[in-house]
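Below: the structure, in structure tokens.
Complex shown without one protein chain; remaining protein chains in place.
Up next is chain A:
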Amino acid sequence: MKSLFLILAEGEEGGHTPESPLAIEWIEIVLSLVVFGLLFFAIKKFVVPRFESTYAERTAAIEGGLAAAETKQAEADAKLAELEQQLADARHEAARIREEAREQGAAIIAEMREQAQAESSRIVEHGKAQIEAERQQAVTSLRAEVGSLATNLAGRIVGESLEDDARQGRVVERFLAELETGTPGAN
């Protein structure tokens, strides 16, 4: 420190001789201050604010981008939850419909079965009635035929053996009796 001061003192001592490099040249000091001052004000006015505003904008953009991304993420999460809810609902609905269909199917099958039962019994009934009617018809027609047959037979019997009168008479009686009881053709 002391030596520096000595150098400076030395310089200022010889400061008035033009040879000393440490001499004070007022014109250079003033010029330096003026030029640097101008540069400082130009930089302060035109350069620094532009850089700083760009930095601020950049920071804002990055922060804004982050906020926007966060909002988007929240929205996506909400949407996903909603969709999952919908999917669960749909699954539930499908299960319900399937259950309903199964019940309905069972009901339909039962009904059909009942219907078929009714139909078949109706058909059976119908068949029975028809058979009965036909039998009745057959009995009626048989009875008429039996009458003629009997007359025929009687004619023949009468015509062929009159000697065995008494036996023939028994035969005819028995036959007719049998007819009466409804068991024809036992002979």
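Here is the rule we go by: a residue touches a chain if its C-beta (ideal position, glycine included) is under 8 Å from a C-beta of that chain, and two chains touch if they have at least 3 such contacts; residues count from 1.
We adopt the following convention: contacts and distances are computed from a predicted model.
Enquirer: Tell me the UniProt name of the left-out chain, picking from "Anti-sigma factor", "DNA-binding protein", "ATP synthase subunit a" or "FAS1-like dehydratase domain-containing protein".
Expert: "ATP synthase subunit a"
Enquirer: What residues on chain A make contact with the chain left out of this view?
Expert: Contact residues on chain A toward the absent chain are 1, 4-5, 7-8, 11, 18-33, 35-36, 38-40, 42-44, 46-48, 50-54, 57-58, 61.
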